[in-house]
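Read the structure below first, then the notes.
The other protein chains are all here in position, but one chain of the complex has been omitted.
The block that comes next holds chain A.
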Amino acid sequence: MFSKSKKADVDKEETTDYKDEYTRISKSTLVQEARTIFNEAKIKPKKCIEVLNKIIYLLNQGEKFTDNEKTNLFFGVTKLFLHDDSTLRRLIYVFIKELRANEDEVFIATSCLSKDMMGENDMYKANALRVLTKIVDKSSLLSIEKQIKTSMVDRSTHVKSSSLVCSIHLLSKYPEMIKKMVGDIQNNLLSGNKELQYHALLLLHEIRKVDPMAILKILSQLTSSQSALPSKLAKVQLIRYIKEILLHANLDARTKGGFIEYLNECLSRNPEMVSFEAAKSLVELSEKMNIDIDQAFKSILDSLCSGENVLKYAALKVMNRLANTNPKEVSLASTELEPLINDQNTSIASMAISTLLKVCTEVYVQKLLAQISHYLPELGDDFKIEVIHSVYLLFLRVPKKSTEQINFLLKCLTGEGTETYKESIVETLMKIGIEGTTADKEQVLLTLCEFIEDCEFRHLQTHIFDFIAKECPNTSNPSVYIRFIYNRVVLEKSIIRAAAVSALGTIGHKIESLRSQIVILLKNCLKDENDEVRERALFYTDLLDYPEENEECHEASSFVFDSLTFDVDKMEQFLLENKDSLIADEDNEEIFNFSTFCTEEQDSVMTRNVQKEAEEKKDTYSTPEQHTKQEEAIEDDSYGIDFSSPPGFELEQSICTRLGIEAPEFSTTTKDITSPSDEYYVQLTGHFHCKKLILQFNVQNNIEEHKLKDITVHLENPKAGYTTVDQISSEESQYPTIVLISEDPSRVFITETFKFKLKFTVIEVDEDGNEEGDYEDEYSLDKVSIAVSDYIGKQALANGQFMNAWEMIKQNEACAERLETFQISFKTLKEAVAGVIDFFGMSVCEGSDKVDETSKSHNLFLAGTFFGMYPVLVRGQIGFNSQYGCVLRVGVRSMNDNAIQTVLECIQ
């Protein structure tokens, strides 16, 4: 940092004269100029400094230099090492860091920089070290290590702090090296020097972050005496770490109490920055544990009244968060919050309103809504969505004022906005419609009807149609909405017309009294110019156009409109298999039983709706007897639907006790590492628990004259990042086992390729079974991968069910979704589809594994359970183009964001 600020000083001097020049620099002339000036026989430092400044200026402006230009400049600059001008030298350092020259070139400066590091000049030393760590590669690591070590105990603070910063950067690449220096780092932390403390604390925490006990030790050491940390920044950081550990680690009550007391102490007698951070942490902690936040709350109130905008805004954000969990408390602060509504800073004003919306009393609702709609157009998207969310919370709290709220939302809806923003409004309206009274519902429906009159987002419009069709039967006068929908049929594009037709069809089915009228409307659609619209209209007319009170026909249409309760694929297969017996005996009810094709019970977390349906289904179709039949049928099923417990080896109880766990959270299927005919047949089962990877090996010896004893498993490629926690030999358990843990705590699920080695004692046995002697031996196993698919179980969905599930999972609050695009290397579309299915290891839905070779893209629907408990749904679109190759676009939805992340990370 130092070099930069110096540079800025230089800039200031220069820019007074060259200000105009700086705005008009042309890259090509500059490169030319640099070439002549750097190559002059006698170096003129002033000229060079000027040129370097300009280049660095351009680099910071984001100007792109070609590789060729970079090489040229870089070599030119290396010649400037000849000169000993200190300003010039500092600029050279900055330049090398900023240019990011070609890796093959940049490290030729290594020796030069090392020499500067040995020198007397502290400024050279510190800066050269920073550059060196930037350009270091494995081969010169050793020399760097030495240099960092010596600079860590240098007499100059500046050199020390730069070595700390460099260590932070190097830690991610070469953790082993930095870990050796813990002692020196600790000394720096306790040195009492402001500049060093912050960096030392950061570094120490980075090093220790896998080890909560060590962190705890550091933290207690630092909190024990107030004077230990004079640096503001270090203190703020310390408070954050304390918050982390309080949130995530299991601490005993005394330590906890000590930390919280420390935080409370921080509230007073400290710089604003520190007391605010402490207050914020206490508030966040109060969401998870029972602590008294009175003092913290007061401190935040003080910040609210502060003169500084930044502090005010930050305090408001905390208040806003607190309002979600603790509205009563916040409402006490109304008097402080209200003046902020009129703050000149729009961000502060809107945040204040958003907070007040969450806590205010009925009287204020209207006033606040009026005020916020005044600010709203100027705000960013995220902020707008936050406001919409506040309105929803307001509705839950003050349902009496729903009319105003719906009106407000309507106003937002008709205003300008992006699709995500509009979508959030529409969704909020729908939620209000579903949860509110009938009057609310009617108002919402009318609002939405008005909105679709003039809506530019097709996706939203179709969504609204669906909503209206579902909800309107519960209103007092459903026929009102039909007009709105039918208007769309007349006016809109084909996609929307088709959706409108479907909506009409659904209403026709649900409301018997309107059926005949709807059939007339549908018949009008039969002349539509678009195929899809015509087909849908025809389909629904056929379905609905039956004489009144015809129960059978109504049941038929129920099959279509209510969720499908059997798996067509299975039925087809069953029919094919039993064709002959069915033909022979047409009325054989026993053979042909609908329950055979029932979709299996959905995972309970999936959605409440699905569960309800499943229960209904059980009631209607399956007596217990039939239920077992159904299960048998499914087990026999050659479609290979996997049930949640795979046929693996269960983790032995003795191992569980040894590791102090009850049962693993999840186990994979067993896979072969060697083939059954090899001398040793080895199988592997993986178990997971609390980030521990427990790998259990089953070793079967195929050599008759050998007996194996004391088999242990060893990690042959001790990859950086994995520590062997425990090894269990075959003497202690039937299966030799190895327990690994990832050193990176943020990796929740381990996916990696391992190579293992078995070590054992071979006992030679003669024909009669007498032991003849023993020796030690090793046996290297082939590489084995723990891949994403190991975490995923199959979860079959019935045909036509996928989209339903896709929408339903979304309705759950914990649901996370991600969209991502990848380039994948497959030669044909068919291969790509097969590859993707294989990769995810999930059940294929809607028969989407069948590929139309002639089309350019293919849609894939996959369903599965992640880690045995989280349902995961994947929609993939695979595009293929002989010119650009294969592109995969996936959307993943799941209740567990980690699951999604792991799945997606692995594609990368």
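Keep in mind that, in the parts below, a residue touches a chain if its C-beta (ideal position, glycine included) is under 8 Å from a C-beta of that chain, and two chains touch if they have at least 3 such contacts; residues count from 1.
Keep this in mind: contacts and distances are computed from a predicted model.
Trainee: Pick from "ADP-ribosylation factor-like protein 6", "Pre-rRNA-processing protein IPI3", "P-loop containing nucleoside triphosphate hydrolase protein" or "Large ribosomal subunit protein mL43" the UniProt protein name of the chain that isn't shown here.
Mentor: Listed in its UniProt record, the absent chain's protein name reads "ADP-ribosylation factor-like protein 6".
Trainee: From the list A:Ser26, A:Asn39 or A:Asn881, which touches the chain that is not on show?
Mentor: Hidden-chain contact among the options goes to A:Asn39.
Trainee: Out of A:Ala34, A:Leu73, A:Leu88 or A:Ala109, which touches the unshown chain?
Mentor: Once the missing chain is taken into account, the touching residue is A:Ala109.
Trainee: Just the residue numbers, please: which parts of chain A touch the chain that's not shown?
Mentor: So the residues of chain A touching the unseen chain are 39, 41-42, 75, 78-79, 81-82, 84, 107-112, 115, 140, 143.
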